[in-house]
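Only one protein chain is missing; all other protein chains are in place.
Chain nomenclature is as follows: A and B, assigned in order of appearance, with residue numbering initiated at 1 for each chain independently.
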Amino acid sequence: MTNSDQRSDEDAIDVQGGYSSGIAVIDPEDSFTDPGIEPHRPRKTDLFPEAEKRSARTVVAWMVLSAIGAVAAIVAYVVFPIDGHDISTVRPNNLFLGLGIALSLLALGIGAVHWARQLMVDEETIDIRHPQRGSEEAQAGALEVLDAANKESGFGRRTLIRRSLIGAAVLTPLPGIVMLRDLAPLATQGGDPAELLRHTMWTAGTRLTRDPDGTPIKASDVQIGSAVHVIPEGLTNETEDWLNKKAKAVVLVVRLEEEDLIEAEEKKSWSYHGIVAYSKICTHVGCPVALVEQHTHHLLCPCHQSTFDVADGAKVIFGPANRALPQLPIAVDDEGYLVAQSDFHEPVGPSFPERAL
Amino acid sequence: MTTTESAPAAAPRTFIGKASNYLEERSGISVAVKEFGRKVFPDHWSFMLGEVALYSFVVLVLSGTFLTLFFQPSMAEVEYHGSYAPLSGMHMSAAYASTLHISFEVRGGLLMRQVHHWAALMFVAAAGLHMLRIFFTGAFRKPRELNWVVGFTLFVLGMAAGFTGYSLPDDLLSGNGLRIIDGVLKAIPIVGTWLSFLMFGGEFPGSVIISRLYMAHIMLIPALIIAMIGLHLLMVVLHKHTQYPGPGRTNNNVVGYPLLPVYAGKAGGFFFIVFGVLVAIGSLVTINPIWAYGPYDPSPVSAGTQPDWYIGPVDGALRLVPPHIESVIFGWTFSWNILIPSLIFGIVLISVAIYPFVEAWVTGDRREHHVLDRPRNAPTRTAIGAALMTAYSVMWAAASGDLMATHFHVDVFLVTHVLQVLLFVGPVVAYFITKRICLGLQKKDREIVLHGIESGEIVRLASGEYVEVHKPIDEYERWRLVDFTSYAPIERTHPNADGKITFGSRMRAALSRWFYEDRISPVKPSELTSGHEQPESLPDN
Partner (left out) sequence: MKRTAKKTGRRSPLASVALLGIGLLFTGGAYVVVSQTANATSASASASASTASDLVDEGQKLFSANCATCHGTSLEGTGSGPSLVGVGAAAVSFQVGTGRMPMANQGAQAPAKAVQFTDEQISALAAYVAANGGGPEIPDESLLQGNGDAAHGAELFRTNCAMCHNVSGAGGALTEGKYAPALNTVTPQHIYEAMVTGPQNMPVFSDTNLTSTDKQDIITYLLYVRENASPGGIDLGNLGPVAEGLFLWIFGLGIIVAFTVWLASKSN
């Protein structure tokens, strides 16, 4: 590897093709020569007629098997019907219909490949490659065409036409883009998106009810160590946009020993005898955070493992989330049922750009 | 081949003759048959991986068409009264109810659903494996850089097709997946809220997302995929297939078997094999049992909520972020905990897409390359590939951190911490190990060329010394081991015409040193005849 072999200059020209070989090390004087394609080694089927016959029979056998598979699939379709009242009839239908079709396809494929491998001529052949670049004439011809097009149209000469054309072409697609605006119709949603994200269905006095049955919850029903999945009263699948509303309003209620609760001064009145209510929507990307551990008070999100401490203001103790879960201030009404004191004091769910504005 | 004889004088007599004559007179098809009928394809198992992806796509189109005949892409609410008792009387979207109908009441419907879903996983997996083959053999080099980008686009489109399809049944699992997408969209600075509202037609989940995803899934994305596949195959035809180094294989030829008849048999048969395997899996193994997940409802969630494998690395990257990474700047919220992992995944993807151009710039090699590299003969590239694969795998593994925790009885927090470290350490370790292995293998190749293969036969010399007899290798085997391009790093940077050493040229010199400082060049005849130990350019010099 002497320095003279080394072409570190970009403009060095390779002997073949006229392209730069860059920093490739090329030494035509001292390199092995290609011995050429190895001599063809005949197969058993080339040498022995009985082997060839056997292979041919094998191919036919595969084809017959494929036909059998196709028929078997149709038979399975009829013999293993699905009974609309008996779920256990789905499995045999799926299994035997599928195996029939699979057999039909696999046998056909294997037979064809077997034929190609064993019986078709297997002498290697050679194709010659040509450089991707077209010939000089072809390139010159192409240039001529473009030149003629330019001359005949005056595209290069008539600058004003050209510029106005480009200007028009840039503007023409814009209406199409503008029309995408109504992917999110303002009229039906009633206002600024960020504003919508700030409010939920909870208002002062809304009763906490069980998800999904909608039965109200008495404070005395919530034992220490229990976890109740909660929706606002009046939210049923008859409610307009109930999924949208539910997606913001779901709450998890747990009751801890009062002395276990660590509460910020301004949130002391938000709980009721150790009962606390937190939004169930993760502040990371919005999965329901519902895995509550009775003794450690951990609340874990199964999607990305963000972990919150229910005893300590649902603060993040592990995982990618940034903010504590929003707390729903609760109280008890005259009949002893749990009610919300107000809506959440901050937007629930994942962060969005306007969240802190 | 019958069509090539299209002389108007001799009227064909057989049916096939008449038919091909009919076609010929209306299309001149003989030109194409003559041009492409004997086109040569080299034989190697790794050249079939792209075909697996292509055939999976055909299976997807066929099974998907069947599914559209029964599926209702609507979020209109219906009450279920089908044959699956545990959902009886439940309120659900028409999309979910019709997916249940396909699964439980249409004969073969569940089979088609399962075949479709398995084929989707196969499509992206085969495309990924195909890309790895292309990368590690250097098949992306000139003139195939553009086709690499087209193939990369196909991989990304495959992910998009998969995700939109996964969401269509409107079940609990995919609904929570969409919820994550909503959260990720909202993290986009300034415009995030609006993007989310535009996508979902208002607040999440709204009532239009399924029909919009359906449009993307059965029209927009497949149309793009078909266009890209067309372009991809057109370029394969233009470039002719690459081939592994070997005797008689040069940059100016392609050695293999003709399209007609051998490859018609092999590749045609292989389509049925891939199809058959997918149907067999679909009939034996459950995939996405949507009936178990229930209809989408924003309140419930299942333990072990994960996306399909190809979205796994994105989900995994989100899981690896430590807490409290978010900031408010001028009142605007920036969720770095989502932006940074998205960015890391994006960087891995983009570096894959632009790699061919970087390597071409570093080597300055503008020649066409049709003979592949054995991975060991491009140690730095192979090591970079291994590092990227490691980063991808760590993110992928992170998406199943909770399952690893339960199955190996370890703390899920610990799993996360270990993967956080591995994300940065793993690729570096993989890089160095891979590079050392490649260089070691290259040295071994040199040994074999210079001294032959160890025969296992021990002889005692007259001097009393025991030596193992080395059998020399034949010239065909030797050619396989010596036919590769070796690059030397740029030792000095030269000033340009203005007498300046530009940043670009310094950068290029540095990169070339990184790539080729440790290199082992192929054995030369002079070394063989002189019988010396090869001494000149070993690594660590």
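The definition used in the following text is that a contact is a pair of C-beta atoms (placed from the backbone, for glycine too) under 8 Å apart; a residue touches a chain by one contact, two chains touch by 3 or more.
In this text, all values refer to a predicted model and were calculated from it rather than measured experimentally.
K.L.:
Of the residues listed, B:Val40, B:Met122 or B:Leu195, which one is in contact with the missing chain?
P.N.:
B:Met122
K.L.:
Of the listed residues B:Asp43, B:Glu145, B:Glu447 or B:Glu475, which contacts the missing chain in the full complex?
P.N.:
Result: among the candidates, B:Asp43 touches the missing chain.
K.L.:
For the full complex, which residue in A:Val228, A:Ala247, A:Ile275 or A:Val339 touches the chain that was left out?
P.N.:
A:Val228
K.L.:
Using the touch definition from the top, which of B:Glu203, B:Asp308 or B:Glu359 touches the missing chain?
P.N.:
B:Asp308
K.L.:
Hey, which of B:Val277, B:Ala488 or B:Ala509 is the one touching the hidden chain?
P.N.:
B:Val277
K.L.:
Spell out, residue by residue, where the missing chain touches subunit B.
P.N.:
Answer for subunit B: residues 43-49, 52, 85-90, 103-104, 110, 114, 118, 121-122, 125-126, 129, 172-173, 266, 269-270, 273-274, 277-278, 281, 283-289, 292-294, 297, 299-309, 312, 399-400, 402-403, 405-406, 409-414 touch the chain left out.
K.L.:
Which subunit A residues would touch the chain omitted from the figure, given the whole complex?
P.N.:
Within subunit A, the residues touching the omitted chain are 41, 43-45, 87-88, 90-91, 94-95, 113, 117-118, 122, 210-212, 218, 220-229, 254, 288, 290-296, 298, 300, 302, 307, 318.
Here is the rule we use: only the chains that are shown with their structure count from here on.
K.L.:
Centroid from C-alpha atoms only, then distance subunit A to subunit B, rounded to Å. What do you get?
P.N.:
About 16 Å separates the centre of subunit A from that of subunit B.
K.L.:
Inside the complex, what are the residues of subunit A that reach subunit B?
P.N.:
Residue positions touching the partner: 1, 6, 8-10, 14, 16-17, 19-25, 27, 30-32, 34-38, 77, 81-87, 90, 93-99, 101-117, 120-122, 124-129, 131-132, 180, 183-185, 188-189, 193-194, 196-197, 211-212, 229, 231, 237, 241, 243-244, 246-248, 250, 280-282, 284-288, 290-291, 302-307, 316-323, 349-357.
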